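All protein chains but one are shown at their positions in the complex.
Take a look at subunit A:
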Amino acid sequence: MRFPLYSSPHGIQENHVTRLMAQVLLALVPGIIASWWFFGWGVLIQIAIATLTAVGAEIAIIRMRKRDALPVIKDLSAVVTAVLFALAIPPFLPWWMTVAGVLFGIIIVKQLYGGLGYNPFNPAMAAYVFLLISFPVEMTRWNAPLELVTADPGLLASLSIIFTSVMPEGLSWDAITMATPLDEMRTRLEMGEMIYEIREIPGWGDFGGIGREQVAFWFMVGGIFMLWRKVISWHIPLSMIAAMFILSSATWLAEPDVNPVPVFHIIGGGFMLGAFFIATDPVSAATTKKGQIIYGALIGILIYIIRNWGGYPDAVAFAVLLMNMAAPTIDYYTQPKVYGQAEEEDEQKKVTSDEN
């Protein structure tokens, strides 16, 4: 009787990339439903456009590389990228911009570097920044939560807006869009208004805008699900939130009239989505535990700096991309102490300190 030869260990490998990615998608579901509830059909239409484009682009590239496309598509990473990207863009963005963004993300940022596992930058965030710089007006035209608008565009009207850029009868951009709370906060602070005045704006909500705060909450729930399923570890999200919380608390305690409450920063914009779903992208993040804490904290700090002194009201994408560049270096300097090497290192340190 002949038996096949394999290298040890022999047994079942209990994890699977596809399952991991599927759990990420599952964790996004509550946030997606909340986004749809508060911001309408545009959200789902963008997800559909982005997903189809991403999968199509990936198949095309893999075919060009003369490899089998099916296993690559089955890992669901392109779908995750597409959904994250779609959740980051304004729901009424013209369809071709979404397509352009996804093509950039999948083809240039991901596949040209070698595909999943080899991309130094987060494809969804790189695609977002690509669009933000190319189409600043469209990319900052956010629709207001449905509670605050008189007319709900509905599915058909949303399709029409996205695919033809033509406003249906009785609707106008002014009627369905409004500045995001982060944007509003920034402009009004610059105009010299006080926090308590700004908070009088309709649609402010409890912390950072009706709709947006609920969506952020449901993303956080998804994030906790991923922590529970061990899809992600706590290091990046917690350090990111903690860094942001400490910085914004300090400034808020010092000058509460011109600095929003810390929760505003954490709930606002793409922070929650970023903390749990984007900064935790393992391919482009730091991989050591210590490194992940530094990586997450620096993203939090960068977001705060850019929001306060930079040119953009939200800053998750820029902060993540900047830290993507730093990740390999962080990893190199944060290698854990290997078993049995403690004394050796101490001795080395002693030697160097003696030399000094």
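Convention: a residue touches a chain if its C-beta (ideal position, glycine included) is under 8 Å from a C-beta of that chain, and two chains touch if they have at least 3 such contacts; residues count from 1.
The criterion applied here is as follows: contacts and distances are computed from a predicted model.
UniProt lists the omitted chain of the complex under the protein name "Ion-translocating oxidoreductase complex subunit C" (options: "Spermidine/putrescine transport system permease protein", "Ion-translocating oxidoreductase complex subunit C", "ABC transporter ATP-binding protein" or "Circadian input-output histidine kinase CikA"). The chain omitted from view is touched by exactly one of A:D75, A:E184 or A:E213, namely A:D75. Only one residue from A:I12, A:I133, A:M191 or A:A254 touches the chain missing from this view: A:I12. Across the interface with the omitted chain, subunit A contributes residues 1-17, 19-20, 71, 75, 77, 114-118, 233, 282-283, 285, 287-289, 331, 335-344.
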